[in-house]
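See below for the structure under consideration.
What you see is the complex with one protein chain gone and the rest in place.
For subunit A:
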């Protein structure tokens, strides 16, 4: 590879039994033992979310009920999931990957793509992948598999081929030999239902799909049908997009009250504070929203969420508070409240927002627009802090 490599170099990094691995980092007594993470281990109906390779050797599988897993593996240790812990380790993991390239796209909590084209052009070798894998294990205690390929699809397929702790290179020209014999269900992006449909067309392996007419596939399944065919042939143009996971869809804030509260005025005050926080965060992210959602958790833990969509985008804490207040008024049962939350749903970047002006009151917006234009001229010229809204500064 190295200098002669003409295409892209994509890594797919996949943590092996991530939750179980994290648990072992925090509790070394679990090392080398069969371990399952399950919904609620006290409940017999809990379901296995993931399990260590030791447990898998006994036949424990994801989505298996705990009682069944225990039957297969009597020594099984069952732990409840702790997502805060997993998120923390996940962010450490992505930070480590970012030391190698800026182009890291998190796909989920435990896997991501890296575009390593540039480092490779500058002389990196496959040894780099080994380095990453060893560091993940040594520094974070996370076994990982890495797939290396000229595109995302092949990289993803490759990382699945050697688990745990494997590095697999899959070139486009290897597709016929390594990919095509695999059953169609194993193709990334094809679920059971799609697989069943494809089988009716006599497509049983990835090779069958690769050789099938892309035109017919597109006619039957739309554009994605054609994409499947391309991918089965080792073609995938998707770029590694570090921002893909960052697209914000909602901005919200919630707070657990100091004591269970049933005084409407105290609840209103809380809504005001929450709305202010949401306004601040939306401003920072440069987004706006039409829909405000209110979350109420009562003292019996029963939780309701109710939302309201406004005709025009909401920018200020005051506007959001008004919506939240109406929602509280309409939906609060009057019982003591333990937690309140205000969330702006379906947010969009401010530059995509619009407001239908009112024939009777457009002058207000006209003035406001002039003012905000003047402010942005001033800040462009003299910097952010030259001017700010009144009332914030006290003499």
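Just so it is clear, a residue touches a chain if its C-beta (ideal position, glycine included) is under 8 Å from a C-beta of that chain, and two chains touch if they have at least 3 such contacts; residues count from 1.
Going forward, contacts and distances are computed from a predicted model.
Asks: Would you mind picking the UniProt name of the chain not drawn here, from "tRNA threonylcarbamoyl adenosine modification protein YeaZ", "Beta sliding clamp", "4Fe-4S dicluster domain-containing protein" or "QueT transporter family protein"?
Replies: "Beta sliding clamp"
Asks: If the hidden chain were put back, which of A:243, A:265 or A:351 would touch it?
Replies: Going through A:243, A:265 or A:351 one by one, A:351 is the residue touching the chain not shown.
Asks: Which subunit A residues would touch the chain omitted from the figure, given the whole complex?
Replies: These residues of subunit A touch the chain that is not shown: 288, 313, 348, 350-360, 362-363, 365-366, 369.
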